[in-house]
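Heads up: the structure comes next, in structure tokens.
All protein chains but one are shown in place.
Every chain is named by a letter (A, B and C) in the order it is written, and numbering of its residues begins at 1.
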């Protein structure tokens, strides 16, 4: 019965992560979508903006927050979540999952404190939390590739290259999201200075406090819409069998993160909430490859995973997604 | 309980439609995958071939058909289904859904007769049938665009152009499925002679017996992997309001076929079982656009829809799929 | 010596056709680029906007037209060429090649009359002309596919579907040129009402005066950047051998339009000035496939071809381009 279902609201429902959160919630067996807010699209049919939802929902975009909301997903731009919570009185019984970067480094909003929502690291804290700061997309892919090494205290310099799809850049038109520019193109951006480095270093130091913030991360723009593929190179003495065991153990209880025993490719995870990891070793260098769907495990999927944990549901509820694969 | 679930088997599980059928069945709430057969991959892990299924199944490919099977999906090449049924004694209590073209024109196998599995046209026959001939991908998209006109006896000459993704050509390597050839490329093939024309004409004449087989169909190869987009031009006097009403009425009970009131695009349906239709009229020419995912509504999704009907399940069971959209 | 070279100026040099015209002129053996004007980019380095030209030119965008210009390429939006010629006094000795649609239907500007610049049809008039209205991209592909039939008086109803790359939509950001939308997507637009229909009908009637403007043209947006592929279906009694001879004869003197004896694909012409044509016949229906690069034979390449004719140069001068092919 809908009466027993979790009432979910979405703030910023017209963008990519808002739409993707909505898609997941609409078919989640334990949730009813209570409202979808969007300042830019008030009053319009949700399916006029997210046209793939034609026939799936009759909802209109609202401009208000309903008090009777069990969980609120903030799908706003960076800086806007903080602003939204300052300007709107949200019932203290409403849990918040924020997809922006506003609360990932321990920032508070009024009395609300936020748990960094990476279930592979903080599952029990997430279960007890009222507020979640959902990790960044590159941060998720890079952290999941490094956490077992951090726990073992093995990280020194890390050289990481990552490539991301166009949806990582959001819906706003820019030269680099123009089809005529991006098709068949590759370029780098925010070389060594990507904003996710802060939460990555923070997360690694949670496990390996002495880590020296020495991740040299080169992000690339890829000519595809969805997905992140990352390769990290680390100098390590341990042999590959040991390292594979380390990873297998670390992720033995993970719902969506898997260590592969053969090379991975990006499309294995597209339209799923999985993170796949593959290790290779040559001489004293370990290479860790990891892959996620930036909108799912890198954003909305992980947000639902966090919601599942917060509400005591099966961690995979609503997240058994058919991959696109081809 | 699995004991009450439908036991499904897949013949030809290593190909595209076999894999896609498997993906759908693995998360279908009323089905348990009993076995996946493949002559070429016997004994291998299913997830070593369909690598996106890593973590989702421990099944190995088999080479035998289990007698205790409720429904058998034949995901074989054209001509091979007939051969398979000739060479294998399938229990008479096992229902068969054949994805090849072998039984779409009324062909029989031993005592088995096949219902053409287009739910929008033959829903009640499908519900009572033991054996289904699942429609072709282009056939599905074109027929759904024309059926309301056929029912009203309005079809004369039809000029149709359709474009299909590379998965329509199957897994075997050919020049035209080589990435270096197909990327950014368009070409035509089987001009006016596509094999689906037989079932399309057959289906139309079911509703409009006097139709003169006058569909002039130009198929194009598209530079994408999934999906079919079709535009049909027909000379018709009726005005657009009437025609929209005709279509809305015809599809009022359809689970997945929807008439849009604005232009459609291919990605609205990708990774879903939907067919979207949009009508435009200019002078005395009607243009009907229709779009499907060739592997879902055009193959495996429609097969599951047929299974749902045959077994008295909710027609949408296991088919509430998250679109990829971006 | 530069002193003997044709001095060319470009108006609107920051857009796609302006940039492509510039690329061709920079390596044209008989031309020197005199100036490149752009209202939006005055004073900037040309290679800062057209970044592929780094190392190829030191030119800056200007805002003025130099009087000592032998030929002026107007690479402006539709309506803007007319405005530009009204507002700027261009020396009467300067020849004009206009890439907009402003003068394609016989419109005049002051005393200037324009020849429709399709060399396959109007070569001798182009040679003698002072002003050229360069044909539209879809118009070029469709007309070249139909002209031999028009000359033979064989055209009745024509059903045409065409697909175009994103560069056909220009540089301005729109939803349908956003990478996240357009990748792997297909949709229709301007169904049966595309603006090029006027010049197409006009051109056909030049050869077949009784033609009834009965081209039913459905344009599609393709998920690639460059190129147009068109298939036209026509009811015709003549057999294929006759028709091929008709086309071969018609294009025997054409510098860039070729009749293929096997199926064509789009990438055969990308980054070249060619138009390829292929004929198929089934029953009483002829299908004519044609393919061009929309920015070259469909715009800037044809403009240079016209310039070559106007100035008595080898028609292929500066247009022996290496195709991209892969």
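Operating definition for what follows: a residue touches a chain if its C-beta (ideal position, glycine included) is under 8 Å from a C-beta of that chain, and two chains touch if they have at least 3 such contacts.
Since the model is a prediction, treat every value here as computed from it, not as a measurement.
K.L.:
Among A:32, A:218 or A:238, which one is in touch with the chain left out?
P.N.:
Of these options, the touching residue for the absent chain is A:218.
K.L.:
Specify the residue from the set B:57, B:177 or B:317 that touches the hidden chain.
P.N.:
With B:57, B:177 or B:317 as choices, the missing chain is touched by B:177.
K.L.:
Please identify which residue in C:41, C:191 or C:272 touches the non-displayed chain.
P.N.:
C:272
K.L.:
Counting contacts across the full complex, list the positions on chain B that touch the omitted chain.
P.N.:
So the residues of chain B touching the unseen chain are 16, 166-167, 171, 173-174, 177-184, 223-225.
K.L.:
When the complex is taken as a whole, what residues of chain C touch the one chain not shown?
P.N.:
Touch set of chain C with respect to the missing chain: 16, 19, 23-24, 27, 48, 50-55, 165-167, 183-184, 225-226, 258, 260, 262, 264-265, 267-272, 274, 276, 295, 320-326.
K.L.:
Tell me, which residues in chain A touch the chain that this view leaves out?
P.N.:
Residues of chain A in touch with the missing chain: 159, 161, 163, 180-181, 184-189, 191-193, 216, 218, 220, 222-227, 229, 231, 233, 263-267, 270, 280, 282-283, 285, 287, 289, 291, 326.
In this section, only the chains that are shown with their structure count from here on.
K.L.:
By number of C-beta pairs in contact, which two chains lead?
P.N.:
Going pair by pair, the biggest contact count turns up for B-C.
K.L.:
Indicate the whole-number Å distance between the mean C-alpha point of chain B and the mean C-alpha point of chain C.
P.N.:
Here the centre of chain C sits 40 Å away from the centre of chain B.
K.L.:
In whole angstrom, what separates the CA-based centres of chain A and chain C?
P.N.:
Here chain A and chain C have centroids separated by 46 Å.
K.L.:
Between chain A and chain B, what is the separation of their C-alpha centroids in Å?
P.N.:
Inter-chain centre distance comes to 34 Å.
K.L.:
Residues of chain B that touch two or more other chains: which are they?
P.N.:
Where chain B meets two or more other chains at a single residue, that happens at 184, 225-226, 264-265, 267, 270, 326.
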